[in-house]
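Below you'll find the structure I mean.
Heads up, one of the protein chains got dropped from this complex, but the rest are sitting where they should.
So, chain A:
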Amino acid sequence: MANEERQQENIQAPVTPWNLAIYYRRIFPSHVYCKWLAYGEPAACPQFSQREFSFTLENDVYRRYLSFTNHIEFEKELIKMCPEKIDIGAVYSAKPKDHKMLSTAQFYPIERELVFDIDMTDYDDVRFCCRGADICSKCWTLMRFAMQIIDRVLYEDFGFEHRLWIYSGRRGVHCWVCDQTARELQSSIRQAIVEHISVIVGGKDSTKRVSLYTPLHPSLQKAREIILTEFDGYACLEQDFLGDDQRIERFLRLVPDDNILFSYS
């Protein structure tokens, strides 16, 4: 293919099998990646070799229960398969690629990092600038609030030291909590932690409610303080949340007290 044609293609489809292969061969930091996952142990340790990976290949082909004996094998497979997406699973009691030969007594998850996933789409009903997978500097503030609030809870309240915040690649962030205690948590307590942090209840309609009572729980007080540092600029200037009649209407619908409601409408 001539150079101009190749460039043309690149503009239309930024990710192709061709440049993905180059990416994995030259740019993707396999060595560091595996060192991170092995928690400092040599790459052939069970921590790494019994870790499940799943690759999403071209045409949405999804391959689960992949495992690699060390970082060399990992890199080789990566270059061979060129996945569009890599998911990191749990560490199991045996090599995931052998799971079909084993019973549930022999093959079960041993540990898994505590991972939080925050999506901008969850904020669609409170941001006016973007929708769906779009993000801009105006609504990214919401993400910053979320990260600061949750990070404080994870560190100050739950005592988690090793927290990794990363951009997920599309429309949000992930937080990986890697403390030993976090990795060994049962599902029930993980669920409890999520519910602890959750404040919004209710479904997809706009009467999603936040029910708070005074005095606020200490963690909610601290969350409020974090938001207050930037709220005016965010809400009034960036989002302009009372900027037109429609927006005022939406806001008034959230006011629970009918007396206040009627005196302003």
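We take it that contacts are C-beta pairs under 8 Å (C-beta built on N, C-alpha and C of every residue); 3 or more make two chains touch, one makes a residue touch a chain; residues count from 1.
In this text, contacts and distances are computed from a predicted model.
Enquirer: UniProt names the one chain left off this complex as which of "Biogenesis of lysosome-related organelles complex 1 subunit 2", "tRNA (adenine(58)-N(1))-methyltransferase non-catalytic subunit TRM6", "Trafficking protein particle complex 10" or "DNA primase large subunit"?
Expert: From the choices "Biogenesis of lysosome-related organelles complex 1 subunit 2", "tRNA (adenine(58)-N(1))-methyltransferase non-catalytic subunit TRM6", "Trafficking protein particle complex 10" or "DNA primase large subunit", the unshown chain carries the UniProt name "DNA primase large subunit".
Enquirer: For the chain left out of this view, which of A:I189, A:V210 or A:V255 touches it?
Expert: A:I189
Enquirer: Identify the residue among A:A21, A:I79 or A:I110 that touches the chain left out of the display.
Expert: A:I110
Enquirer: Over the whole complex, note the residues of chain A touching the chain we left out.
Expert: Listed in rising order, the touching residues are 90, 93, 108-112, 156-160, 180-181, 184-189, 191-193, 195-196, 213-221.
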